[in-house]
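Missing here is one protein chain; the remaining ones are kept as they sit in the complex.
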Amino acid sequence: MSILRNVENGVLILKLNRPSVFNSFNREMALDLQEELKSGARNEEVRVIVITGEGKAFCAGQDLAEATDPNGPELKTIVKDHYNPIIELIRTIEKPIIAGVNGVAAGAGANIALACDITIAKESASFIQAFSKIGLIPDSGGTFFLPRIIGTQKALALMMTGDKISAIDADKMNMIYKAVPDEEFENELYKFANQIAKMPTKGLGLTKKAVNASLSNDLTTQLALEEVLQTEAGQTYDFNEGVSAFLEKRAPEFKGK
Amino acid sequence: MSILRNVENGVLILKLNRPSVFNSFNREMALDLQEELKSGARNEEVRVIVITGEGKAFCAGQDLAEATDPNGPELKTIVKDHYNPIIELIRTIEKPIIAGVNGVAAGAGANIALACDITIAKESASFIQAFSKIGLIPDSGGTFFLPRIIGTQKALALMMTGDKISAIDADKMNMIYKAVPDEEFENELYKFANQIAKMPTKGLGLTKKAVNASLSNDLTTQLALEEVLQTEAGQTYDFNEGVSAFLEKRAPEFKGK
Partner (left out) sequence: MSILRNVENGVLILKLNRPSVFNSFNREMALDLQEELKSGARNEEVRVIVITGEGKAFCAGQDLAEATDPNGPELKTIVKDHYNPIIELIRTIEKPIIAGVNGVAAGAGANIALACDITIAKESASFIQAFSKIGLIPDSGGTFFLPRIIGTQKALALMMTGDKISAIDADKMNMIYKAVPDEEFENELYKFANQIAKMPTKGLGLTKKAVNASLSNDLTTQLALEEVLQTEAGQTYDFNEGVSAFLEKRAPEFKGK
């Protein structure tokens, strides 16, 4: 199985599982990841999705053996049918999606991590916009997210050089949420995911929707959207619970709806 | 009075004045702030507006007692009629607006600070996207500004966790202009405001207009806009004064027009 799946306490963990090739993507793993994301979106028990890698790497990007196989899929197909749907799913699923970057994240692997809502990485992990090393452009939404996250100067430099950047530097330049010492990584990642899984999932989903739209909205349009989505959030069970708990000075128990 | 007002040397200081509830917003304070901003916009004597808080907090966001009062305004109304007009005013008033964050800035309080042109905070102050703790989404333009200021990764993490971030960290991640040691905060804030108040106000207003438009323009459109606004700036008294002073090797005396 190219993807390992586990659900515990509302957290769906999806592990890229081709460790012998640093979890590089072939068609099977890409399509499997799409199915697992869709299934996690439908599963009401799931309140957070974590994408991480089995073994030493997070994901080395595209499996070049497949991309150069005369009987394999064309580059166009790889981008259109393998990666683009993954990125669209990550952004449109109205649940928090966390990348747990346990090792090298290169090419499409790096950009899938950046497309997630929140990326937590091992300090020893690294990010590589490897595309330029073989004449390609960053895909999997890299040209969309990276300039918006770290600005055009650092983004273009990383894209053009293909230089490796450490998780620690990525954290410092706001590229990821957090780099965590290796020995604490798993604990931190799952503690964090569990914490987010207990929060008002519906509200977090609407937040995600608002941020997605924001990136190409003007201010006035965005303020109007905030009004609509806040009204929707105000009608959830969790908003009532949150306010009641606040007024009663007790801890809230959110149901994610 | 929910807002304290003072004008000195061209600087209008607006102090949120509900210190017993950490300057949290009720309808009255929101509408008063709108009026004060409009009045400051019209007042030709005013060349800089400072928004700050009375007492220990900058602003704790929405007063939940009001939001949960069955006779109080609905969430929709609060966003539409209280906060959105404040944000629109802050952005469209063609004068520099500085947030002086003297303590905790939570929820709408945090996002009003981020919508200002320049935010200066006490080192001991903090910023909290508190919305997710009660199932809401960031409003008051938070979903517009925060991702544009610190990128989607850190923005979504702060929005989803509702974690407090110190002014010092906010400064490091470019979220605010500057964190200042507590004991120097007032001096620094007003020295800075006074300095800005002596600058060519009309040009600063046009700069603000250009940056507002930029956020949803493409490059070619923005270059054309720079041409239009620069031409307008070139027709001001202050441009003539600035150039004359430069050529005559003396300090300029700008009039703000």
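For reference, chains read A and B in written order, and residue numbers begin at 1 within each chain.
Everything that follows uses one rule, which is that a residue touches a chain if its C-beta (ideal position, glycine included) is under 8 Å from a C-beta of that chain, and two chains touch if they have at least 3 such contacts.
In this text the structure is predicted, and so the values were computed from the model without any measurement.
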Of B:F131, B:F145 or B:Y190, which residue touches the hidden chain?
-> B:F145
If you put the missing chain back, which residues of chain A would it touch?
-> 64, 67-68, 74-76, 79-80, 84, 87-88, 91, 131-144, 147-148, 150-157, 159-162, 173-174, 212, 215-216
In the full complex, which residues of chain B touch the absent chain?
-> 96, 114, 117-119, 145, 148-150, 174-178, 195-196, 199-200, 202-204, 206-208, 210-211, 213-220, 222-227, 229-231, 233-234, 236, 238-239, 241-243, 246-247, 252, 254
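The rule is short, and it goes like this: only the chains that are shown with their structure count from here on.
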Between chain A and chain B, what is the separation of their C-alpha centroids in Å?
-> 32
